[in-house]
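Note that this complex is displayed minus one protein chain, with the remaining chains in position.
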Amino acid sequence: MRRIGIAGAVALIASAALVGGAPRTTAASVKTVTIQAAQIKTLNPFLSYFDSELNILGSIYPSLYRYDANNNPVPYLAESATTSPDHLTWTFKIRQGLKWTDGQPITAKDAAWTFNLIMTNSDAATANGSLVTNFASVVAADDSTLVIKTKTPQANMPYISITITGIPIVPQHIWESKLKGLGKYLNSDYPVVGYGPFILAGYKTGQYATLEANKDFYEGKPKIDKLILQYFQNDDATIAALRTGQIAYARNLPATGWKSLQGAKGVLAFKEAPTRWTGVEINPGAETRSGKKLGTGNPILADPKVRLAIAYAIDRQTLVTKVLDGLGLPGAGYIPPAYTQFAWQPSANEVVGYDPAKANQILDAAGYPEHGTYRVDSRTGRELRFRLGTHSDDADDQAIAPYLVGWFKAIGIKLTPQAQSMSGLNDNLAKGDWDLLMDGWGTGPDPTYLLSIQTCGTLPKDDGTGGNTDAFFCDKHYDALFTQQSQQFDPKQRAATFARMQQILYDANCDIILYYNYILDAVRTDKVSNYPVGSENSSGTYPLQDAFASWEQAVPESSSGSSNAGFWVGIGIAAAVVVLAAAAFTVWRRRTAAERE
Amino acid sequence: MSDALAAELGAQSGSGAPRWYRSSFWPYFGGKLLGALISFLVMLVIGFTIFNVMPADPVATFTRQHPTSPKQIANLRHQLGVDLPVWHRFLNFVGHTMQGKLGDSWQYHQSVASLIGERLWPTVLLIGSSTVIAVALGLWLGIRSGWRHGSAFDRTASGVSLVLWSVPTFWLGLILLVVFTVGAGPIPSGLFPAGQMSTPGFSGSWLAHVGDTVHHLILPCLTLVLVIVAQYVTIMRSSIIDELGAPYLLTARAKGLRDDEVRRRHAVPNALLPTVTVIFLQLGTIVGGAIAVETVYSWPGLGFLTFQALEIPDLPLLEGTFIVLSASVIVMNLIADMVYRVLDPRVRAQ
Partner (left out) sequence: MSLVASPRTAGSRQAAAQFLRMPTAIAGLAILVIFTGAALTAPLYIHPSDLDVTQATGGQLAPPSRHYPLGTDQPGRSVLLLLIWGARASLAIGVIATLLAMVLGSAIGLVAGHYQRWLGRGLMHVTDWFIALPSLPLAISLAAVLGQGATSITIAIAITSWTATARLVRAQTLAVEARPFIDRARALGAGNMQIMVRHVLPNVAPLILVSSTLTVAGAILAETTLTFLGLGNPTEVSWGTMINRAYTGSAVSRGAWWYLLPPGIAIVLVVLGFTMTGRAVERILSPRARL
């Protein structure tokens, strides 16, 4: 009786292998591509703000604009836009004849409803509330005309509703009924009604999301029928999956692992221009908006000369070589170099480079003589001893910290790294309880927000709330320039203002930009062709990748089927284990049965 | 550790409950259940204290890399309930727990209970399969080793299991992951998938799905088995050795039974008693091993969820997984007590 049961189980496993077949062979007609994605927490377009989520939302919900290959806004849902002479009224013509994936027409009313919801409902404002703060009113004049009135002229209007980095527009008829409990709605009624090259067909929390091609997309159905975005916790696992063909594309790989993919067969490992920087913040004397002192920051750092000396003490090129394995650029300007139209670099005679001797000179001259191993402030007798907050989960922070400790020691400053959780670090930051902090920021093509966090308006109120300052930097001249750029509609003029703002930040040394890291990608050219990586520039760097364009244009190659071999081996081992166990059990039963007789 | 545990267990089973409890099953069960309930309540208090002694504000972390206005930040603080004073949060916590709720995760915008519900089954699968295999293997090795202790077989089995017990779980996992996915030396590349518990977008019959899951399960399961098997070898081996000198074995031999039969029919059933309880008690340790294994293999279970909660840290989620993991250990202890009672004829007879 029992033996039959086991035989049955063995047969079951064997037939599972036979009947089921290996992955991806049964549905040969559906062209599936699996790629790596970072972690996805929620796909509710009003709540999502992680890159991995935004990449998906950009492909399943429309926006007024999308990016072209040079990261400039081009029309998407909005066919054209006109502005009034006072630049306060924007009139958008909405593309006609487009339909949500449930067949309902897409109209200006959907767009107006979405914007108004974000402006009035605090749950809906969770992710993108800051983008509409300057909006006075949004109305749909008719099905094809959207009118937005702003409080002050707003130069970055095209970036407000743009794929991936801006506001996605949702179908009013679907979301009207979701308003109650919007803050917890998971957007899990698959397939999700939206519009874009893809449709969200399913999502398993912490595992993968499945997108299916939208056959009604106005530029034609994408070549990939099914796009799966799979999450891996572990970089080694991601690289292993890429090597074995389990995934076709991965982004944001660590330098060491990426290098191991260079030259691998069927893999194009390429680097994108940097969109973020890693830096070290120095507390210039944290204050509230009204000038009240905050926190336990060391007052010595309020001296610009000390900060300048620190800037001279850091060897940025070595950090690029050692921490990034050479895969980055030494830092200087505040806007990352991927955005060539806005990026700024100091001229040759303005550069503060690695010069410990000069740093020592500055400190000597500024009244910080050496006293034993470390310097002291000759006025207060206080030692130059600072804390350095690092993100405990950030490998690069941990790699950089010991270098800073060594270089600071060379100029007579004692630096003590303190690894903290993100919340712990940000808590201390907001309270002003810090001396130096590791910091990193990335930005989309519109740097407005990145620049805004250095304005005085982002300092906390006297009760400690209401602040979202980067590092308690506050400069009236910088603030005036910030206001000025927001109303400059000529990109060239705006870029010139950005340059002056970046100069101010560079001279203040409150945010010392250490490096910009390349984004390291790899794509399996034997799994997808025509993946629009662009062409590399003279230094071997590729332009910034746009998930929207990449997925829309990539063409899947018929799978070579190499990954199936592993599946059969796995099944074979599993079957062998079961058979062995069954055999052992059977023998045992037979022997005990004999004893019982 | 396992030795101390075995010794400790011996002490525990003797003095576990006062004599009058044992008169019949239900009062005994009731007493144990009450004890478990008290343990659970105390665990809740400990859990709340740990996670609320230092209230952390995750809002700055969420908004750090994203355009946010001060108004948005204030709203988010309110949404997450971190703007409330500690006493208010404690009342909320008690209220929620009484209703079986575990609060809402800070980072996922959904209830902790639903997240845990999704991740429970993969963990049960992983821990369950590894425990079954490790117990079967461990008992077999333990019996053989104990019966002929000092033999070459015993020394090899004990030595290997001792070494495996000393291996850090995640380190072993990392090595197996790289060797069996990327390949090394004669081992071909792509033998096993690099993480997760299923091939996304897999299509096929349900049997093929089972095959696919097994394929993904093999490496994490192997890692966990290798690390935990030593406990069972050690415990079974020492129980057998304890039985070796027992007079009933002498009697059995005197009756003319073969050595094999003496072992199988007399020594093993008696030695199994303490071992079975230990199997349940050990599940708590395995839960710890599962956190490391799930993290290395991106196995979407409770351990992995715990790890993901650490990043922010997402305290409600951490609190939720803590409560669920602890509760499962308490339940296992309860089951261990029950199993012991059912199996041990001495306890049953009284």
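Per-chain numbering from 1; labels A and B assigned in written order.
The rule is short, and it goes like this: a contact is a pair of C-beta atoms (placed from the backbone, for glycine too) under 8 Å apart; a residue touches a chain by one contact, two chains touch by 3 or more.
What you are looking at is a predicted structure, and each value in this text was computed from that prediction instead of being measured.
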Please pick, from A:A399, A:C456, A:V533 or A:I573, the residue that touches the omitted chain in the full complex. A:A399
Per the definition of touch given earlier, which of A:P168, A:P222, A:G257 or A:G412 contacts the omitted chain? A:G257
Residue, one of B:V86, B:V163, B:I187 or B:V342, that touches the chain absent here: B:V163
Residues from chain B at the interface with the omitted partner, ascending: 1, 3-8, 11-12, 35, 38-39, 42-43, 46-47, 50-51, 53-54, 149-150, 162-163, 165-172, 174-175, 178, 182, 234, 237-238, 241-242, 284-285, 287-289, 291-292, 295, 306-307, 310, 313, 318-319, 321-322, 325-326, 329-330, 333
It is residues of chain A that touch the chain not shown, namely 234-236, 239-240, 253-254, 256-257, 259-260, 315, 318, 322-323, 325, 390, 392-393, 395, 398-399, 401-403, 405-407, 410, 417-421, 424
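The rule is simple: only the chains that are shown with their structure count from here on.
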Between chain B and chain A, distance of the C-alpha-averaged centres to the nearest whole Å: 35
The residues of chain A that touch chain B in their complex are 12-13, 15-17, 19-21, 23-24, 26-27, 30, 32, 34, 39, 41-42, 44, 47, 49, 122-123, 125-131, 133, 183-184, 186, 204-208, 210, 226, 228, 230-234, 236-241, 243-246, 393, 421-424, 426-427, 429-430, 441-442, 449, 452, 458, 465-468, 562-563, 565-567, 569-571, 573-574, 581, 592, 595
In the complex, go through chain B and note every residue touching chain A. 56-58, 60-76, 79, 104, 107-111, 115, 118-119, 136, 174, 177-178, 181-182, 188-205, 207-212, 214-215, 218, 261, 264-265, 295-298, 300, 304-305, 307-308, 310-313
